[in-house]
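This is the structure I have questions about; it appears just below.
Missing here is one protein chain; the remaining ones are kept as they sit in the complex.
Up next is chain A:
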Amino acid sequence: MQFHRPETLESALVLMADRPVRILAGGTDFFPALGGKTLCEPVIDLSRVDGLSGIMKQDDLWRFGATTTWAHIAKADLPAMFDGLRQAAREVGSIQIQNAGTVAGNLCNASPAADGVPPLLSLDAQVEISGGAGVRVLPLSKFITGVRKTELRPGELVTAILVPDRPKTCSAFLKLGARRYLVISIAMVAVALELDAAGTISGLGIAVGACSAVATRLPGAEARLIGVTPDPVTLKARLGEEDLEGLAPIDDVRARASYRRNAARELICRAIVKAARGGA
């Protein structure tokens, strides 16, 4: 059994070149997926790689290092555009999971219920991928392609999540589950919102998770609500069933599809109100 703890990105990439390996970050998806099986492939632990963790702003771009943990994000001093992301961070599993689980691990694991995805999607986040052939950047909306499927190729790592700075944006995240902690979402919604001087919605990103194989933006709903005042009654009156067409929820043990669709609509309205009120 090989277990590597590379300290630089280059050595990590060399270790991964030309052979199947298992990448380990916080381990919170890695070990549960392993179950009782024993590992055969070499394991590359990213937790020691220099420069892979932490949040930085360079010019107009926020950079979340791949191994930045949810606990780190929850406690970080970030502008209002990341309120939704920070609210999501606090909803990931439990303190134990937040202390270990990483933002890139959440995206790479590509669960339909990954709480990190909607807030990042609503902010037009991009994924920075490094491999033997260099660095490429993909929009998050293109990176996750299906349940447990991503655009990552063999030999590649996610090195960072990049988010364009939007000083005027406020945001919110709402998660619906059948219990308070340690819960897989029945549905969750993130919104990123800009208001004009009159207090009406001038810019809007809405992303919904757990209601389709991959969390998705709802451009129809976004367009519908531009120019609207963010109060619950107006929002509900404006937002129709047809605006949720991008969703394809399924029936499962947690809820039926029809419930999810209804809950998504309700949560979108509530999240917009919450974001507009500055998180309250």
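In this section, a contact is a pair of C-beta atoms (placed from the backbone, for glycine too) under 8 Å apart; a residue touches a chain by one contact, two chains touch by 3 or more; residues count from 1.
Keep in mind that, in the parts below, contacts and distances are computed from a predicted model.
The protein name that UniProt records for the chain not on display, among "ABC transporter permease", "Elongation factor 4", "2-oxoglutarate ferredoxin oxidoreductase subunit beta" or "CO/xanthine dehydrogenase Mo-binding subunit", is "CO/xanthine dehydrogenase Mo-binding subunit". The residue from A:Thr28, A:Gln87 or A:Ser141 that touches the chain not shown here is A:Thr28. Only one residue from A:Gly51, A:Pro79 or A:Gly93 touches the chain missing from this view: A:Gly93.
The chain not shown here touches chain A at positions 1-5, 11, 14-15, 24, 26-28, 30-32, 35-36, 38-39, 42-43, 45, 47, 71, 90, 93-97, 99-100, 176, 178-184, 186, 253-256, 259, 262-263, 266-267.
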